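Following: one structure in structure tokens, then a few remarks.
Of the protein chains in this complex, one is absent; all others appear in place.
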Amino acid sequence: MAIRRKLIAGIASSLSIMLSGAVQAVAEMNMRPGVTETSIEAYELHMLVVWVMVAISFVVFGAMFYSFIFHRKSKHPTPATFSHSTKMEIIWTTIPVLILIYLTIPAVSLLIKMEDASDPEMSIQITGSQWKWHYKYMDQDIEFFSNLATPREQFEDFNADGQTKGENYLLEVDNEMVIPINTKVRFLVTAEDVIHSWWVPEIAVKKDAIPGFINETWTNIPTPGTYRGQCTELCGKDHGFMPIVVKAVSKENFAKWVASKDAERLAAEEAAAVAVAASWDLDKLMALGKTAYDAKCAMCHQVDGSGVAGAFPALKGSVIATGPVAAHMTMVVDGSTGGMQAFGKQLSDAELAAVITYERNAWGNNTGDTVTPADIQAFKAGN
Amino acid sequence: MSDHHPTGITRWLYTTNHKDIGSMYLWFSFIMFLIGGAMAMVIRAELYQPGLQFVQPEFFNQMTTMHGLIMVFGAVMPSMVGLANWLIPMMIGAPDMALPRMNNWSFWILPFAFTLLLSSFLMEGGAPNFGWTFYAPLSTTYGPPSTDFFILGVHMMGISSIMGAINVIVTVFNMRAPGMTLMKMPLFVWTWLITAFLLIMVMPVLAGTVTMMLTDRHFGTSFFDAAGGGDPVMFQHIFWFFGHPEVYIMILPAFGVVSEIIPAFSRKKLFGYSSMVYATASIALLSFIVWAHHMFAVGMPVAGELFFMIATMLIAVPTGVKVFNWVATMWQGSLTFETPMLFSIAFVILFTIGGFSGVMLAMAPVDFQYHDTYFVVAHFHYVLFPGAIFGTTAAVYYWLPKWTGKMYNETSGKIHFWLSMIFVNLTFFPMHFSGLAGMPRRIPDYNMMFADFNMWASIGAFGLGLTQVYFLVTIIMAIRGGKKADEKQWDGATGLEWDALPSPAPYHTFSTPPKVD
Partner (left out) sequence: MSTETEEKYESYYVPEQSPWPIVGAVALFFIAYGGANFIQQSTDTVDTGDASWGGLVFMAALAVMIYMVFRWWGDVIKESMDGLYSAQMDRSFKQGMLWFISSEVMFFAAFFGALLYVRQFVIPWLGGEGNNMMTHAIIWPEFAPQWPLTTTPDGTTTTGMGAWGLPAINTAILLTSSWTLTIAHHALKANNRQALLNYTSLTALLGIIFLALQVMEYHHAYTEMGLTLGSGIYGSTFFMLTGFHGFHVTLGTIFLIVLSIRCAKGHFTEKHHFAYEAGAWYWHFVDVVWLFLFIFVYLM
């Protein structure tokens, strides 16, 4: 008796452990409900459809399996001879129509809500480019790039096993998008080069970034937190390495953040002025240049300047990197229609100068030229 | 006409015989299936665990792109044309296809088109890397040099498909035996007739799309460039106007195949023949007005999104009619489960599951969460692998005795089936979960939270790949040393090919038309 009770208790408890494990697993397997009103509604609609589909499956597959069991030849040697029934055809046309109407109604109202970006309290322009995001706060004087922050060594070389991957491997950035909670934020999504798509699952916002057009979408996040997403439109080589991080903070903290960004900008402007005034020699430029190059350029032109055949030209021995300086500056600062981005705004004048100097002297491009931040300033002014 | 076989290599190069051409199509398709599958193996090996292990991102993108292109244009479409060539003349009592020389041309263009496409791996910059959907401007301004070879390769495939489709339509309209009225035709012929219309409607549009790409790349036009007044999204509209009907091009003939096989092994007439025909036609018609369901995230006006959402959901209705009719065919039949039947049953069940995820994708507000994730990848592999590929596989097992006069080994067939069934689900079911959990498609590396599902999918994929090699062995063994097949191998089979022809079917099918009443 006691043993039996123990056994039952044991089975029950292990069952419940398994069950809770299963529930947890189910939670990881399923769509995340997210945090905004629309994301939760999308989740609910998703669950509704799932259950409707499960129900239909039971009926359809149930009938099939009934046939497999009871109408197999060994059990049911003489087949029936019917082969048509208008009544049945009408029934199984009508019922699906009704089910679909039932599903369409909530879908229509949610869709209309999701696409209504009117009356925003603030706007952020989101620009995708290969392979980073640029955020420009339209109402605050803030703009910055947001790059993948996971060190490339963690995935780039094949024997990166020694490298431990963090919890947010590939989902971390250097500059997060920060927005206030309980505020209707409108996103103006566009792209520089190819199509990208800005997706953050937990706020159920996914909008394609189309070059030459601006798509509007919005969110209103009620709870502070960090929400991660990725680019979801194939955009070339590093499409998988273009994460998005949105940090929702209280309105007070948002104001503080804006203030800190303002201070940062002032500091950067000062640093730029200092840099122009400072004396630069080749070694100093080369050192800064290598850092900037490896961070910003190597993903296309490769660390050793060899490029990727057919896609990104080699800089080692390239005509532009060894020819007149002006053309080189134009290429880096203003970009080209052939796929080279404009780095004029992504890098400081000092970095631009350094990176150009670096390219003109590294890998055997021994031109001996130096380009200083002052040259860059002059070049930009002349533009 | 005497039943003489031409011999030697010119038998195949110069042939005008629908059976030879059908066999070449089927073998070609199988080779492409293996090549495309080998690429899938590379994809799955890379995705087996987080981190980059085997290939660089550029090459990964080339693998994804070429896998999609080869499977769609090289494996599935030619396999369906191969079946059409073998079966349509036999089913309608015709001596051959209506335009036999053109038939040969349609086939022979294909190996060359794919040589062109595959040779791009050797070119500077590598093979196309912009996805099988080749969205502009990634494929125009940013495409590798091989893009132009890809474009002309697509033109060649298009020419081949259009000629193939013309041949089918003309054969069906003009070559039926006396008494074979349209509404007496086997359903496979019907589904192919409708597929052929779809091909004629959309392949030229694909040709137009790639032509615009070519001129945008080289001749300064601005179709897909806002700076000149064009629109990258217009590319997607034109592409999907082709692309959505294309998915039905891949599935309708398979519908036809199971509509032949299920009645045979249920020993009962197909239920609701005429509503099957009308349902197929409705699917085809609807397929022209749903294309933008692939584009819910591009920022269309809401009215457009609503229209395309509702139109797409409507397709579930005629497709449901087909599923219900198959179920009703089995209902109170006298069922046996030989290999073709097993594949057909798995087709109905797994295709329906893929159809259900299709309906989920059709709901625009939730599609924002599914779009371009592995949930979509799960959806389309469910309709394509256990759909189109299982359909063809079932057809091969079912008609092999008629084609070759030899029976395959039933045990091997069943092993092939069960392994396929297990591995196909192991490969593609977990993709629903990784998609819902937020894993985008077309990425070579991912966060740890997706690791488990990817590991399962990869294991399944390797099993699935080996299983298809086993299929090849089974078929070759059957052709080489299979038991002799009966004239009517399956007691429940119906149709002219079983009732009026010996096994193997003679080289020239009907020199005098059979009587159909």
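Chains: A and B, in written order; residue numbering restarts at 1 for each.
Criterion: contacts are C-beta pairs under 8 Å (C-beta built on N, C-alpha and C of every residue); 3 or more make two chains touch, one makes a residue touch a chain.
Just so you know, these numbers come straight off a predicted model, no measurement behind them.
S.K.: Touch as defined at the start, partner being the missing chain; which of B:15, B:275, B:474 or B:503 qualifies?
M.R.: Residue touching the chain left out of view: B:15.
S.K.: Touching the hidden chain in the complete assembly: which of B:52, B:81 or B:169 does that?
M.R.: Hidden-chain contact among the options goes to B:169.
S.K.: Decide which residue listed in B:22, B:74 or B:299 touches the omitted chain of the complex.
M.R.: Missing-chain contact among the listed residues: B:299.
S.K.: If you put the missing chain back, which residues of subunit B would it touch?
M.R.: 1, 6, 10-11, 13-17, 95-96, 98-102, 104-105, 108-109, 111-113, 115-116, 145, 148-149, 151-153, 155-156, 159, 162, 165-167, 169-170, 173-175, 178, 200-205, 207-209, 211-212, 214-215, 217-223, 226-231, 234, 237-238, 241, 299, 301-302, 508, 512-513
S.K.: Of the residues in subunit A, which ones touch the absent chain?
M.R.: Answer for subunit A: residues 115, 125, 188, 190, 212-216 touch the chain left out.
Keep in mind that, in the parts below, only the chains that are shown with their structure count from here on.
S.K.: Quick one: in the complex, what on subunit B touches subunit A?
M.R.: For this pair, the touching residues of subunit B are 50-54, 57-58, 61, 123-126, 129-131, 135, 137-138, 141-142, 144-146, 225-227, 231-233, 266-275, 297-299, 302, 305-306, 309-310, 313-314, 316-317, 320-321, 323-324, 327-328, 330-337, 345, 348-349, 352-353, 356, 359-360, 363-366, 368-369, 371-373, 433, 436-438, 440-449, 453.
S.K.: Of all residues in subunit A, which touch subunit B in the complex?
M.R.: Residue list for subunit A touching subunit B: 28-32, 38, 41-42, 45-46, 49-50, 53, 56-57, 60-61, 63-64, 67-68, 71-73, 76-85, 88-89, 92-93, 96-97, 100, 103-104, 107-108, 110-112, 114-115, 154-156, 158, 160-161, 165, 167-171, 189, 193-195, 197, 199, 201, 204-208, 210-213, 215-216, 229-241, 308-311, 337-339.
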